[in-house]
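Missing here is one protein chain; the remaining ones are kept as they sit in the complex.
Each chain carries a letter (A and B) given by its place in the written order, and its residues are counted from 1.
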Amino acid sequence: MSSTPVVLSDLIAALGGDLLGGSDIRIARIAPLDEADAHSISFLANPRYQSQLTTTAAACVIVSPAMAEAAAARGAAIVTPDPYLYFARLTQWWAARTRPAVQAGVHASAVVSPDAMLGEGVEVGPLAVIEAGAVIGAGARIGAHCVIERNARVGEGTRLAPRVVLGHGCRIGARGIVHSGVVIGADGFGFAPSKQGFVKIEQLGHVVIGDDVEIGANTCVDRGALADTVIEDGVKLDNLIQIAHNVRIGRNTAMAGCGAIAGSTTIGANCTIGGAANIIGHLTIVDGVHITACTLVTRDIAQPGAYSGAYPFEENSSWQKNAATLRQLHTLRERVRALEKK
Amino acid sequence: MSSTPVVLSDLIAALGGDLLGGSDIRIARIAPLDEADAHSISFLANPRYQSQLTTTAAACVIVSPAMAEAAAARGAAIVTPDPYLYFARLTQWWAARTRPAVQAGVHASAVVSPDAMLGEGVEVGPLAVIEAGAVIGAGARIGAHCVIERNARVGEGTRLAPRVVLGHGCRIGARGIVHSGVVIGADGFGFAPSKQGFVKIEQLGHVVIGDDVEIGANTCVDRGALADTVIEDGVKLDNLIQIAHNVRIGRNTAMAGCGAIAGSTTIGANCTIGGAANIIGHLTIVDGVHITACTLVTRDIAQPGAYSGAYPFEENSSWQKNAATLRQLHTLRERVRALEKK
Partner (left out) sequence: MSSTPVVLSDLIAALGGDLLGGSDIRIARIAPLDEADAHSISFLANPRYQSQLTTTAAACVIVSPAMAEAAAARGAAIVTPDPYLYFARLTQWWAARTRPAVQAGVHASAVVSPDAMLGEGVEVGPLAVIEAGAVIGAGARIGAHCVIERNARVGEGTRLAPRVVLGHGCRIGARGIVHSGVVIGADGFGFAPSKQGFVKIEQLGHVVIGDDVEIGANTCVDRGALADTVIEDGVKLDNLIQIAHNVRIGRNTAMAGCGAIAGSTTIGANCTIGGAANIIGHLTIVDGVHITACTLVTRDIAQPGAYSGAYPFEENSSWQKNAATLRQLHTLRERVRALEKK
């Protein structure tokens, strides 16, 4: 990406860090080391890429103190204890320069109940719907086509992208980001079997989401059956995730796209859940657990650590042989046992 | 959840069951046994939780005849042959007390074709779109931002949550519930390869959905290529499911979230399909088949029963060893064979 150039001294004034070299250098873009040009600022977060320091064309590189000398030898450098974190803050500062500010006011085409409460500086986009009893915190942005149902609450400064549904009675805290297509508060999947077929269990709980939570596009968080579904502060959910009724996800846990957590499972804090991983219902996962991609978790996890369960991929022809044999694995073990006995 | 309290006698009058103990007890909420307080009604459906009868604080517990004595010994009880089913009906009665009734009428902001037919008592929410030739059955509720395309049909009493798309010519029967973000009638995925790349096969069929069907948030049901995609009466689909073109799902089959059924596969009646399970195309699955979570079904299933195929998860370090060995499983079997020959 590129934008109106900035001089390094402005950047340092905003974000801190020790600048080695030309404070009047103009920066037009942020780029990885290997794609940077003479108008780029880049960063070296992983020592593995240190060799790129000598080959990058970047005008300035953000580095840790250990790399300061090597970086300064080749051009301007910003020295900071955690270059990746500095880079993250730089992207925020950069985006804030170009992103349209929240425009306080309700678009003429929006349908807002007179019984909704909108805080100071709230922006309501075109064709959004806000029902009676909803409360929107100061400085929040409700995107085009969002639906905020009755008695739902949006915290201060939270931004809803176009087309988000926040169901009746559901809440999200402050400084959240919710992407397009997210559905918060659809009914959990609950039925009692009967001779006449399934009988619906009405889902009477809500969804309660903490502060600083980000939710990716088309992700679903279902309302609880009796009690609430709970997403704690700082949780980050990627796209196309399914969070079932009465799940609880602990603080600062992150979950990559396309996975699902089934009903009533509790996930601890500071966990990471890889893409397309699934966790069955009614489990408890402690803090600090890391599930790798495509794993199906079928039992409680009581110890922090990394857990996996994906089938290793290979050429189709070998896979066919191995997969066929896998169906006889138990028998194979019996045969080994028999051989051992001899 | 909680609500305006009700007295037990009212509840019994509405739902039946034998009440043992105080008909004038006031109930403010429905809760599981272990979360119930003195204003809660709870239920004991699974004998496994019988011990909770002695510890729960619930004012009243719904129990089977076998548990009646034990339950009555500790407080009020409702005795009924199937406590879980009674609980389901209780949630429905409870929800009906608080859910806004269908408000007959078309919101001023909705865009409804003069050539659409709306039955008696239909509610059309804000900013919904109903195209020419669409037919909406009596008492149906079309949520905000729904799009009902030309010649589509919605059955009597069916409720569409905000933001549902029902494609042209597609039909859903009576008493259905469709959650937000559902797309019914997008094109099936069909192309003919050619030297110039893929050539689209226009999808000329529709989607036909029976009565009493529930479809979860952001689920997709594609229109058929030539004939229709068919979902029979009583089917329940959870969130984020993909039903491809020309699939047929039999009566009262239920499918948990995030799975997919590929094109032209037929699923029988009374099946259950676990979360994130996938079924490839052109298969036939008989009635009464139960697929567990994360299974990939690659062949017809001709016998009722339970089928599975998920990789067992474990600590990452053991998984790495086992998964690496799995790539040599066929060779391992050959080695065992050689040993046996000696």
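By definition in this document, a contact is a pair of C-beta atoms (placed from the backbone, for glycine too) under 8 Å apart; a residue touches a chain by one contact, two chains touch by 3 or more.
Because the structure is a prediction, the values reported are computed rather than measured.
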{"item": "Residue, one of B:9, B:46, B:103 or B:308, that touches the chain absent here", "value": "B:308"}
{"item": "Where the unshown chain meets chain A, residue by residue", "value": "1, 29-32, 35, 82, 84-85, 87-89, 91-92, 94-95, 100, 107, 109, 125-127, 143-145, 161-163, 177, 179-181, 212, 214, 216-218, 233-234, 236, 238-240, 251-252, 254, 256-258, 275-276, 293-294, 310-317, 319-320, 323-324, 326-330, 332-333, 336, 339-340"}
{"item": "Positions on chain B contacted by the hidden chain, ascending", "value": "109, 111, 127, 129, 145, 147, 149-150, 163, 165, 167, 181, 183, 186-187, 189-194, 197-206, 218, 220, 222, 224-227, 240, 242, 244, 258, 260, 262, 276, 278, 280, 290-292, 295-298, 305-312, 314, 318, 321-322, 324-326, 328-329, 332, 335-336, 339"}
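Keep this in mind: only the chains that are shown with their structure count from here on.
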{"item": "Centroid spacing, where centroids are CA-atom means, of chain A and chain B in whole angstrom", "value": "26"}
